[in-house]
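One structure is given below, encoded as structure tokens.
Of the protein chains in this complex, all but one are displayed in their positions.
Coming up: chain A.
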Amino acid sequence: MTRYAALAGLGSYLPPRRVTNEELAGTFDTSEEWITTRTGIRTRHWAAPGVATGDLAVEAGHRALKSANLPLAPGAVDAVVLATTTPDHPCPATAPQVAARLGLGTVAAYDIAAVCSGFVYALATASAQIVAGQARRVLVIGAETYSTILDPADRTTSVIFGDGAGAVVLSAVPDADRAGVLLGVDLGSDGSGRDLILIPGGGSRERANGEPDQRDRYFTMQGTKVFAEAVTRMGGSASALLDRIGWPTESVDHLVGHQANIRILKALAQRLGLPEERAVVNVDRVGNTSAASIPLALSDAAAAGTLAPGSRVLLTAFGGGLTWGAAALIWPDLHVV
């Protein structure tokens, strides 16, 4: 029996502490104006000390299950996939803990490491499990606590990133023409650009580099090179996917790009030939939340009524690796939690 994976639930969670540019300008020897004009970011949320990625993932996962009218009980889903750059521990993965805390039983649970593209990669694997008949329903979460890996001496990254989590439930449906069905996914990578977005230490390469330095555990990014790669790769991935599924570019109602920087989102819309107003934007309020970015933007836009049922939605993300991807769906009638 042919099956398709459809969006059946959506939820998100932001830690309560909201950090303004004014606060950061004092801490990082920068100005509110510099942050706003370079990034479009005005506020971001940072988790309190002691709060980890798994905690945010549990909150967002709970809300997505509620949105899909599913109980916190064994049998609700057949797998939990968690995209993150900031797992609770280097080992083991965070997803099994999240599945257990949500009461979902002994289901398959694994993390996806594709940095800011993680959620699109996770959607791809979860959807493939459903289409292959390995799962009927999958909880897909993007969750991050970048505040734990930011270098306090690096103002360029410290003002950009925020913490948060977003989650969706994908569910098997029998026909492709139902709203919410993932109509296609495009994924790509280019490891020759691995140094552009990098945490140098904390992995097995660290031993080869001699005495570990605490600063090697911090996140680094070559901003201007990443900007150009992000626009080029997201544009290429989105165009390739649109060609494959037969959507003319101008038929896309909402472009949900990775929320890294308002100027990347504008350049991306321009590259694709879409009016800027079709780009969904919440980076101004949450900053760059990496793997949580796409589901947080979806939650925000759906809750605001921007994503009307029946509208054509194109997702695209870019991140460290380098990695990138795109996915497309007709927006379903969802109750966002």
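Convention: a residue touches a chain if its C-beta (ideal position, glycine included) is under 8 Å from a C-beta of that chain, and two chains touch if they have at least 3 such contacts; residues count from 1.
Criterion: contacts and distances are computed from a predicted model.
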Task: "Carrier domain-containing protein", "YdbS-like PH domain-containing protein", "D-galactarate dehydratase / Altronate hydrolase, C terminus" or "ABC transporter ATP-binding protein" - which is the UniProt name of the missing chain - done: "Carrier domain-containing protein"
- [ ] Could you tell which one of A:5, A:102 or A:267 touches the chain left off the display?
- [x] A:267
TODO: Quick one: say which of A:232, A:249 or A:311 touches the chain that got left out.
DONE: A:232
Task: Touching the absent chain when the full complex is considered, from A:38, A:136, A:217 or A:285 - done: A:38
- [ ] In the full complex, which bits of chain A touch the chain not displayed? Write them out.
- [x] 37-38, 224-225, 227-228, 231-232, 235, 263, 267, 270-271
